[in-house]
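Can you keep this structure in mind? I'll have questions shortly.
Of the protein chains in this complex, one is absent; all others appear in place.
Right after this comes chain A.
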């Protein structure tokens, strides 16, 4: 498993070869509260870094899922779509959201940089 990287939009990213696994951070999940609806892009969809590709709704608010990289969705986690509460239970693990095949990885935040962002 590679090092976990982060975006300023509160996604986490791990990389395995040319595939990035993407989810939302524990911080984002706690901010949202209980997640009740997750909308994810279809497998095969092209995504562009920084663009909204999905939605994570809680009882109180709507969070947007931003693609951290340019690429193509090769897998999505339908278990989370069926049971959105997984996002609260295990946001950094079982509740990964999409896997994106990419050509080039943009600059992402380290754990220390992300921690600084969320405490700022």
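Assume contacts are C-beta pairs under 8 Å (C-beta built on N, C-alpha and C of every residue); 3 or more make two chains touch, one makes a residue touch a chain; residues count from 1.
In the analysis below, contacts and distances are computed from a predicted model.
According to its UniProt record, the chain left out of view corresponds to "Aminomethyltransferase" among "Probable septum site-determining protein MinC", "ABC transporter ATP-binding protein", "Anti-sigma-W factor RsiW" or "Aminomethyltransferase".
Only one of A:36, A:49 or A:74 touches the absent chain when the whole complex is considered: A:36. Residues of chain A in touch with the missing chain: 30, 33-34, 36-37, 39, 55, 57-62, 85, 88.
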